[in-house]
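All protein chains but one are shown at their positions in the complex.
Letters A and B mark the chains as written, and numbering starts fresh at 1 in each.
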Amino acid sequence: MTNQTSPHIISAQHITFRYPDGRLALHDISFDIAPQEKVAIIGANGSGKSTLLLHLNGILRPQNGIIAIDGVPISDKTLQHIRAWVGLVFQNPDDQLFSAYVYDDVAFAPRYLGLSESDVKTRVIHALKMVNMEGYSNRVSHHLSVGEKKRIALATILTTNACILALDEPSAGLDPRARRDLIRLLATFTEQTLLICTHDIRLVADLCTRAIILDEGKLVADGATETIVYDQSLMEQHGLEVP
Amino acid sequence: MITPVLAMHIPDGFLSIPVSVVGWLLFIAILVYALRQTRKQLGEHRIPLMGIMAAFVFAAQMLNFPVAGGTSGHLLGATLVSIFLGPWAMIVVMTCVVGVQAVLFQDGGILALGFNIVNMGVISGLVGYTVYTWLTKILPRTTVSQWVGAGIGAWLSVVVASIATALQLVVSGTSAFDVVLPAMVGVHLLIGIGEALITVATIAFVHQTRPDLLQARADNRGARWIAVGFIIALSLVFVSPWANPNPDGLERVAEDYGFIDTAQDPAYTILPDYTVPFIESDIFTTIVAGIIGVIVVSSLGLGVAYVAKRKPISSDQTPV
Partner (left out) sequence: MLHLHPTRVSLLHRLDPRVKSVTAFALILGILITPPHTWRAYPLIWTLLACVAVISQLSAWKLGLQAGIALPFTLVAMTLLFTTQGRPIMMIGGLVIPDSGLARFLEIVIKSWLAMQVTLLLTKTTDFTDLLRGLRGLGISETLVATLNVMYRYLFILKDESERLIRARASRSGKSGGYSSGGTLLWRAKITGGMVGNLFLRSYERSERIYMAMVARGYDGRMPYTPLPPLKRRDVVLGLIPIICMAMIQIVVR
């Protein structure tokens, strides 16, 4: 298991990525993230947020540039280790829940790691408790509501002690109370590095210390949350609103 | 981009013209019947349902899991679809899948499309479906029986389809019987295991999530007869050389043409300059004659059945 107290840093240098159909989704993006930093990635629809997240654990590989996690560059050799360090929650929870029962979905990662069934059980129960879904282990994933699915999807990455949590639109589709619960939950992850792609600027203001703006695949602003999200002209220029 | 799921999409050039024509005739007869049945059974819902299911099969064929040594388990999907939608809708769905693969992705030929659909849709799906319904009927009514039925059905569906493919290649003179049959069938005995595992796991998933979708569909007796027909036909082909040592007329023709240079009129020869040195040509030609006989008889049978059942023409029965 990874050691949660050891410093893990994300370092992205000159990332350029083009989809196979020719669409340039990321253009020369560079940033470094310190351990335990809480970073928001904001930007209009199609600006490349999800694409960037998929680079963090090597699901997509840049045509140019290097990404290193804790000093380890992503390559075929390191891929699987990096995937144990980086927990990624997808934009659409339906893509992530492919087992019949909630329990099996949450148990996927530790089982893949090769843990014993009793360890797996402890971790699943712990993860479900963290997202306030203790009673759900025997529920059928497919029949859950969107908000419930989103919370289970979050639980699926809390079982491997990942030190980087990358969340794609975690608050989309949640009712106000579920959204407040989510913010409260995310605020408890003080040990982990958090990367959140979102359109929910209030969530950014509440949770994140740093914000990065993407526009048309380019990194156009990077700085402390207060200086970015309250800068009306900057935000509006890139299709965003101040909270 | 899309990995060939099975070594079964025959390209053009690998089937002789007469074999291709027989394939198209068989395919058209079965499809026309299947289209009519789906109209009866599924009504207006059938177009969105079958269209989406065809796209689903196409996408599901991309989902795989690593087995060992760089190989992976895949899904063909005919058995799975027949279990969910019944055999007739399955035939329409697989027609769309295999057809689009041929036209848009050049996976399989155009003239070979008839037999490609018959192999990967009709034979595969009907064999899987028949075995599944039969086993779930004779075994105790439990979920495990359902899995056993689906697993054996899916495995057999791939194996039988590969036998059919191999025989078509042999009859076309594209490969030697004693080479292609063990090779094709050997590979698909293994590929079939992947098919079986995924099919059973999918059935189990749907059983736990939406059990209502697994209710058997009514009135599919015709499907069973076609499948049983194919299985009997294929097994007869294997038995026939040993049962009847005397070559008769049709075999003679094949045998003679086998040795003669056939440049004169190739469209009518079945085996262009082709012989098999390793096995006695008696046996080989009997098998060939057997296959041709089976195909001709089953096409005739289907034709007769179709004409006999013919009802007033509606917009849907324009020939395909």
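Going forward, a contact is a pair of C-beta atoms (placed from the backbone, for glycine too) under 8 Å apart; a residue touches a chain by one contact, two chains touch by 3 or more.
This one's a predicted model, so the numbers in the text were calculated from it and none came from an experiment.
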One chain is left out of this view; which of B:A78, B:V122, B:V180 or B:A227 touches it in the full complex? B:V180
Residues from chain A at the interface with the omitted partner, ascending: 1-2, 21, 54, 57, 59, 80-88, 90, 92, 94-100, 104, 108-109, 111-115, 142, 156-157, 160, 162
Touching residues on chain B - with respect to the absent chain: 1, 4, 7, 10-14, 17, 20, 31-32, 35, 38-39, 43-56, 58-60, 62-68, 73, 75, 80, 84, 92-93, 95-97, 99-100, 102-106, 109-111, 169, 173-176, 179-180, 183-184, 194, 197-206, 209-210, 213, 261-267, 272-278, 315-320
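Keep in mind that, in the parts below, only the chains that are shown with their structure count from here on.
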Rounded Å distance between chain A and chain B, as computed from the means of their C-alpha atoms: 46
Contact footprint of chain B on chain A as seen in their complex: 99-101, 140-143
Residues of chain B touching chain A in their complex? 204-205, 208-210
